[in-house]
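Every protein chain but one is kept in place in this view of the complex.
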Amino acid sequence: MSEQRVNRRQFIRATGAGALATGIGANIIVPGRARAAKKSLKILQWVHFVPAYDEWFNKKLIKEWGEKNDTEVTVDNIGIAGIGPRATAEVSAQKGHDLFLLNWPPPSFEEQTVDMKDVYQELERKVGKPIDLAVKSTYNPKTKKYFAFSPSFTPDPVNYRQDLFGQVGLPNGPKSWDEVRTAGAKIKKQTGSPVGIGLANEIDTAMAMRTIMYAHGAHEQDAGGNLTLNSKQTLETIKFVKALFQETMTDEVFTWDASSNNRAMIAGKISLALNAISITRTAEKQDPEISKKIQLTKALRGSVRAIGLEHVMQCYVIWKFAENIDGAKKFLIDYTTSFRDAFVAGEFYDFPCWPKTVPDINKLIANDPKAHPADKYKVLDDVLTWATNVGYPGYANAAIDEIYNTWVLNVMFAKAASGAASPEDALKEADVQCRRIFAKWKEKKMV
Amino acid sequence: MARPGRARQVAGRTAHAGVIGLFTLFTAFPFYWMLITTFKTTGDLLRRGNNPFIYNEPPTLENLQVLFGDTLYGRWLWNTGFVGLLVVAITLVLALPAGYALARLTGRWGEQLGIGIFLTYLVPPTLLFIPLSRLIAVLGLQDSLWSLVLVYPSFTVPFCTWLLMGFFKAIPRDVEEAAMLDGLSRLGAFVRVVIPISVAGILTVIIFSFTLVTQEFVYALTFISTASQYTVSVGVPTFLVRGDVYFWGSLMGGCFIASVPVAIVYNFFVDRFIAGFTVGAIR
Partner (left out) sequence: MTHDTVTAAARARPRALASLLDRPGWLGFFMIAPAVLYIALVVGLPFFLALYYSLTNITAGSRALEFVGLTNFRAILDTPQFLTALRNTFVFAVGSQVLVIVLATVLALALLKDFRGKWLVRLLILLPWVAPMSLGSIGWLWILDSIYSVINWTLQAAGLITPENWPMYLGKPYLAMMSVIGVHVWRLLPLATVILLAGLTSIPQEIHDAAQVDGAGPVRQLFQITLPLVRPIMMVATLFGLVYAFTDMIVIFVLTRGGPYNTTQVLSTLAFFTGIQGGDLAEGAAIAVFLFPLLVVVAIVFLRIARRSEVT
């Protein structure tokens, strides 16, 4: 109990205190800060899900790096809802931070960002090749430009209740989407616990629906960036999701936001969810009993392949108007080279896009004292091979990004599942929208 | 004869109490709920089947410790008050003379201009923050509370000018004319005679502007990224909704503490507010 309390408090203290250290008193009354003689590097990133990460980043990493490079480094942490608006505001103002972290691929900012080609090259020289996911999320093949740089991503594994699935003969969890459907239906009938995959306008739904699509060979686009949404496979996937909903879920999935499946899983209400490891990490802190029952699986097989998505894609951009472009690049290279520290500080929330930077990753995740059991996260040992990007098998381009952010596919699946539209009509409506969005960005010559 | 009358009176009183009770329940229940939640342990809050109205586990101060000790909540309260008061001051400085001039000195086109000024109120902030962020950067006010001090009057001045215009129109012209016969200039009459009798109108402007400032979200979200410069409405959700976990107890406490004192203060002035609004809005 007391340990729990400490954890909860540590949970937030990190960023609060970090902010105290960097910002307080400096400019309450007097706008602007006194210009120090040495170089400065200003970083903006989200309030990390794992507070210990912010603690490490804000207090340790940047201090040490700053001393070594004679630079005054400051970090501002903002909420994820503020990232898009803030990026837009900085571009409009042509002023802001040197290094800006977006938690999804930001292709529409390409015009304003520095080409990261040299960062990629330098790192490739130092630590070998990045995984394909990193390139697919930060490179525009049309303009041949790296508009961002991705050091890491957050996997989106399947969380399932071992006890419930054990009751229906699958103690190691489902291996395929068909098993989720059949076992999930049985569990719902026997225990009343439904499957919990969101069908709302929010990020977890967006990722889960794409995971199911890609596993069944349905895609928004092909490898060449041509729109392919309107296909037999997509229609089949919609019908599958509709059946999955009707047989295994309840209406609550329409109400959800990104935090709801965490709560539902930890409350012991649902039998399965897709999320970052935030569910299991929160359970470890809040409710060790339920934590023992929640286990993870690798990507589930569909009719075509077993594939999973990134849950959060860490993409750093350097604005063209940044004041310390070289420093920002140097920081990225150093940060990525020693990513192992970040991996540990972030409690395995972020996985490396550059596998060689965490050589002992499998050893680390096979023995985590916080986890129940200690090798809970071991199933993620091959996540680098099955996690993929939004827009697979193509690149995460600007059209894909707008489709993602205006919830086109979420709405398509939710409409069909709820019966508000037939699968055919839902697909047709989504297809019309995607066509328009693709045409728009093609005209802007960015796709 | 007396009986049915009495019965009707009782029925009327019961109905009145019922209406008041229902409305109070609707407006105040969420705050009651915030108060309860503030002192609940996370385990109590999230265990399904718990009676949510009672403390199944002993109440805790932990959520408040988190709020005040681990976030900069105290500072955000101060920031909000600081910006609020400055914006109120700026609003008064701009809107008082403008409202008076529109009411007395401009004749026919005053009314048109008054409505014109009001119309700027209709512009959605979801749009304006983009061009405004450029202005903020040019002035070097990024990540500073002063950016909010600069921008917030944009949604208080229009309405307050319009309201004060109506308010001043309701003041008999004789008041200033008598003062001017006594040797004051028109400006002097405005400052020494008209303003002192316009307390109700000024109070209305103060309460109205301050509320809008505490509510604002989009500008604070986009102009400020330094934790120590946040206002309550942005700071609290930023640091107490982490990834996909809500810190319900602290969030609710943050809302309750920021709301109740303001409501108490307002309640003392609500009659004056009503008086100010009556005159201002329909003249």
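The first chain written gets the first letter, and so on, giving A and B; residue counts start at 1 in each chain.
Keep in mind that, in the parts below, contacts are C-beta pairs under 8 Å (C-beta built on N, C-alpha and C of every residue); 3 or more make two chains touch, one makes a residue touch a chain.
Treat the numbers as computed from the prediction; the structure is a model and nothing was measured.
J.: Looking at B:L64, B:L85 or B:A101, which makes contact with the chain not pictured?
T.: The one listed residue touching the chain not shown is B:A101.
J.: At which residues does chain B meet the chain that is not included here?
T.: 16-17, 19-20, 23-24, 26-31, 33-34, 37, 45-46, 48, 51-53, 93-95, 97-98, 100-102, 104-106, 110-111, 113, 115, 117-128, 130-132, 135, 150-151, 153-154, 157-158, 161-162, 166, 169, 185-187, 211, 214-215, 217, 232-234, 236-237, 241, 246, 248, 251-252, 254-255, 258-260, 262-264, 266-267, 270, 273-275, 277-279, 281-283
J.: Contact with the hidden chain only, please: which chain A residues?
T.: Contact residues on chain A toward the absent chain are 84-85, 87-88, 91-92, 94, 106-113, 199-202, 251-257, 260, 263-264, 267, 269, 398, 401-402, 405-407, 410-411, 414-415, 418, 420, 429, 432-433, 436, 440, 443-444.
Note that in this section only the chains that are shown with their structure count from here on.
J.: When the C-alpha atoms of chain A and chain B are each averaged to a single point, how far apart are the two points in Å?
T.: About 37 Å separates the centre of chain A from that of chain B.
J.: So in the complex, the part of chain B that touches chain A is made up of which residues?
T.: These residues of chain B touch chain A: 42-43, 46-48, 62, 65-66, 69-72, 75, 129-131, 133-134, 136-138, 140-146, 218, 221-223, 225-229, 234, 237-247, 250.
J.: Tell me, which parts of chain A touch chain B in their complex?
T.: 5, 8-9, 11-13, 15-20, 22-28, 31-32, 44, 47-49, 51, 76-82, 85-86, 88-90, 92-97, 204, 258-259, 262-263, 266-269, 275-276, 278, 282, 286-287
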